[in-house]
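A protein chain is absent from this complex, but the other protein chains hold their places.
Labels run A and B following the written order; every chain starts at residue 1.
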Amino acid sequence: MPRIINRFSLITAFLLTWLVLFGGCSRVDHKQSALDPKGLVSQNQYDIFMLSVWITIFLFCAVGGCLLFVLWKYRAKSKEESLEIPAQSHGNSKIEVTLILASTIILVILAIPTLQGVVLMNRVPDPNKTETLEKLGLDRSQIDGAITVNVTGKRFFWVFEYPQYGIVTANELVFPASKAVRVNLRTEDVIHSFWLPKLAGKMDLMPGQENFLWFIADKEKILSGESEADAMPAVFDGKMRQTVFAKQKFTDEFEPVGGLFYGQCAEYCGNSHAYMSFRALAQTDDDFDAWVELYQSSQNPNLQPATYNPETDYATGDTVLFPDDSLGEGATREYRALKEIAKGEAPNLSEQSWVKKHSDDYEIGKQLFSSLQCVQCHAVNRTGIGAKGPNLTLFGLRTSLAAGWMRNDEESLAKWLRNSNEVKYGNLMWNGEGIDDDHPLRNLENEDKVVDQLVQYLLGQI
Amino acid sequence: MSEAAALEHHEPVTSTGIPNKKVLMWAFLGSDCMFFGTLISTHLIYRKISATVGSNFLDIRDIFDIELTSFSTFILLASSLFMALAVSAIHKGNLNSTRWMLFGTIVFGVIFLACQVYEFTHFVNMEGNELTLSTYRGEPHVFGSTFYVLTGTHGTHVAIGVFWLLGWLVYSFTGKMSTADALDIECCGLYWHFVDIVWIIIFPVVYLMEYAF
Partner (left out) sequence: MAIESLKYVAPDTGVKTETKTFPRPGQHASGLVDWLTTIDHKKIGYMYGLSALFFLLVGGLEALLIRSQLWSHNMEVLTNRQYNQMFTMHGTTMVFLVIMPLSAAFFNFIMPLQIGARDVAFPRMNTLSLWCFIAGGITLNLSWFFTGGSPAIGWFGYAPLTDTRFAEVIGDMGPDFWVFSLQILGIASLLASFNFITTIINMRAPGMTMMRMPVFTWMTLIVSFLIILAFPAITVALAELMFDRTYGTNFFDFLEGGKPHLWQHLFWIFGHPEVYILILPAMGIVSEIIPVFSRKPLFGYGLIIFSGAIIGFMGFAVWSHHMFTTGMGVVATSAFSILTMLIAIPTGIKIFNWIGTMWGGRIRFDTPMLFALGFITMFMIGGFTGIMHSSVPIDAQHQDTYFVVAHFHYVLIGGALFGLFAGFYFWLPKMSGKLMNEKLGKLVFTLMFIGFNLTFFPMHYLGMIGQPRRTHSYNEGHGFETWNQIATIGSFILGVGIAIGVYQFLSSFFNKKLKAAGKNPWDARTLEWSLSSPVKEYNFSRTPIIKSRDQTWENNYGPRDKHSQKEPLDDHGIHMPDRSWCPLITAVGLFVMVLGMLFHQSIGPAGELVRNYTVAIGGGAVFVLGIILWSMEGPGGYHLFPKESEE
């Protein structure tokens, strides 16, 4: 008998240990935690999950307790008892039917919110149905002002297109915290899955099919009492990047940054599937508009700096391209007007009127970006062209590199450029079509200067 | 060895009274139903979307030769009749009749196969409307994939049936054939009828439906 007591106390101790351990790790706000919902849809998913957790804990205790009781009560206490023959009963249909009914009722309790949840996940609420909106605690303007993002998955990064604004970015989804976001999901190669745990759950990107998912952040939860500027740093002026760098050294235990959400590809898609993550950055309405405006002007071909024209007047802050042979034969560089400039005052004539916009390294990096064939796959300051790789417009504002895998600083970027295959084995920048050992990209290992110039250029995209 | 003992070795008394081999055959046919069910569903799923893939609009009626297929369908159905007669003959112990009926089944099966071979080569080489495993008019297309794999799998079943029947035909000349073999021939017959029934489903679903909807 003592042996049996031992066994039960062992099991009980074991279960208790688990409870204590899990009580101990009460922190649930990890980067990708589904236990820390910050949006309407994910909150709904979380609520149903917790309902199911309580139901199953209840059932586990009831059934498990019953099992323990039976094992305890009817154990054979001695050798003699283990040879006894108990009554040979074969069943009891009343008990069976009762238990079947009880389990059905429990399932119904779970089924109802499930069905409601399915509808909520798949359909943005109709703005005309005030009743629904009220129930969800939404304001009509939040739905009316919804933004749309077309997501395209590629091995192993994400393209985010904003059709309303005509802009394309990659790997970091900037969105207004107070508006609903409709996400259309497509893929150009294999299946991926767009998973944004704190905001939306996940939906697969199926080849040859467009899938849909939506989410809306809960601004109050993001702010959690702080002021907007502190809790949701702006992206467009680089505050977000600074805050993330200051708060989250990559090696440290995680310290949350308001408005920064982590996402991940959740469907196995090949060699570097693990590295296919992304980020979503919530913004106040004003900051979002500012970001959109900055992005639009960066990607607008009509607003790119033109070659200096002696027949034109220039206003303060205007930028022109002007030849600078110090950078190489036939090279040009960007000059910014310091004041209003009359016709004919070319940048090489007056250092008081024009200033070099970028360092020499930046300008050389810019040339290298073309000459090393980076432009074959990456578009900077334009959409569409070179769509094979991530769009690098305003790259210097991004917080992460290599699809959310590394911190976007000089060191990481240099490491990435030297040998991206070492960082992210199987990535297309190293292994894509037409890239072999002769390709300049694969020969940057020891080219410190070149790498540095490229880094200057890329991080200078702000 | 006495016939009774031989019988005992061949067909032990079973719980249900149905011979083991027959139960096996029915279980196999049940499984094969799911097999063809899956193939036919694949074809049906792709049938609608396949018309819109690529720049060429595919009207399958341009390719099909419905008269030929109707003829081969009739032939296959007729072969089932021969098969039934063969089984009935062997049960009665009429060896001569069994032999002829088996022969008839084989001939009709071979005619069906010949029609299918002709059909396939004809479709692949059809001037201006070439339908191959992966292309239609030289462009990627999925109709060829589902069509050839489905009907080809059925054809393979028919071919296996023909070889099986050929085996029996050869055996019938060894002089060993007797009513003791009736069960085995009946199982062969079950298979043959099943393959026919599958064609009775494939013919309307793959061919006739293109003319209806």
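Criterion: a residue touches a chain if its C-beta (ideal position, glycine included) is under 8 Å from a C-beta of that chain, and two chains touch if they have at least 3 such contacts.
Nothing here was measured: the structure is a model prediction, and the numbers come from that model.
Taking every chain of the complex into account, the omitted one touches A, B.
Note on the undisplayed chain: of the listed residues B:42, B:88 or B:129, the one touching it is B:42. Within the complete assembly, A:49 is the residue of A:49, A:165, A:245 or A:322 that touches the hidden chain.
Touch with the chain omitted from the figure is made, among A:117, A:145 or A:396, by A:117.
From the options A:70, A:306 or A:355, the residue with contact to the chain not on display is A:70. When the full complex is taken into account, the listed residue touching the unshown chain is B:149, out of B:68, B:111, B:124 or B:149. For the chain left out of this panel, the touching residue among A:242, A:271 or A:348 is A:271. Residues 1-2, 4-5, 8-10, 12, 14-16, 18, 20, 23-24, 27-28, 30-32, 34-35, 37-39, 42, 45-46, 49-50, 53-54, 133-134, 140-142, 144-146, 149, 167 of chain B touch the missing chain (whole complex, contact as defined above). Residues 4, 7, 14, 18, 22, 25, 27-28, 30-35, 42, 44-46, 48-49, 52-53, 55-56, 59-60, 63-64, 66-67, 70-71, 74-76, 81-92, 95-96, 99-100, 103-104, 107, 110-111, 113-115, 117-123, 155, 185, 189-191, 193, 195, 197, 200-204, 206-209, 211-212, 248, 250-254, 262, 264-275, 277, 405, 425-426, 431 of chain A touch the missing chain (whole complex, contact as defined above).
The criterion applied here is as follows: only the chains that are shown with their structure count from here on.
Separation between the centroids of chain A and chain B, computed from CA atoms only, is 54 Å.
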